[in-house]
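Only one protein chain is missing; all other protein chains are in place.
So, subunit A:
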Amino acid sequence: MNIINNLELNIFKSFKEGDELAFKYFYEKYFTKIKAFSIQFVYDADEAENIAQESFINLWQNRENIESSNGIQSYLYTFTKSKCLNMIRHNKVKDKFKNDLLNQKERLLDIEILNSFQFDTLELSELEILINKSINELPPKTREVFIKKRFENKKNSEIAEEMGITVKAVEAHMTKALKVLKNKLSDYIFLAAIFICNN
């Protein structure tokens, strides 16, 4: 076991014992991720922040039931998933488009996507490893653009300025990155489908 995992194991123990500093460690580690996840389904930064905060409150209240430090992430995602589902089902997500049918379609699809997440610790780490691996295999410039966009949440114009390329080029790199991801992850789709059928 490496040093980081050892450290996290200790923090996790303190967290279980009700140490607020340990809680803060996990909060810092996952808050933005959880918020960014819910934004993809509720399309509203404030609402996503509310959901993320609620998930952490619940994590804190249920810390005794969590068995490993990996379980924290899976707990947060599972809670957030059901919150997002509730919001969509109870029409709390605001209409994005003028076309009502399109709003409906997006909601139905989002429900399907949310339901296809299992969020057990295994699935989470597998998907993450797969994504990280795929990103690492991207051509250097494309990878740089993707990381700036997706992990650092920068605007296309900011990325273009930083890298001395045009906004069009930034878009082209993102498109390319997505194409690669689509292909690399297509095997995973198959796995995920089987996994869901077995449940």
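The definition used in the following text is that contacts are C-beta pairs under 8 Å (C-beta built on N, C-alpha and C of every residue); 3 or more make two chains touch, one makes a residue touch a chain; residues count from 1.
Here is the rule we use: contacts and distances are computed from a predicted model.
The protein name that UniProt records for the chain not on display, among "Pyridine nucleotide-disulfide oxidoreductase", "Oligopeptide transport system ATP-binding protein", "Ethanolamine ammonia-lyase large subunit" or "FecR family protein", is "FecR family protein".
Here the missing chain is touched by one residue of A:Glu17, A:Glu128 or A:Glu161, and it is A:Glu128. Contact with the omitted chain, checked across A:Asn10, A:Gln40, A:Asn62 or A:Thr166, is made by A:Gln40.
Touch with the hidden chain on the side of subunit A covers residues 24, 27-33, 36-37, 40-41, 43-44, 46-47, 49-50, 53-54, 56-57, 77, 91-92, 94-95, 97-99, 102, 105-106, 109, 112-113, 116-117, 124, 127-128, 131-132, 135, 147, 149-153, 156, 171, 174-179, 181-182, 185-186, 188-189, 192-193.
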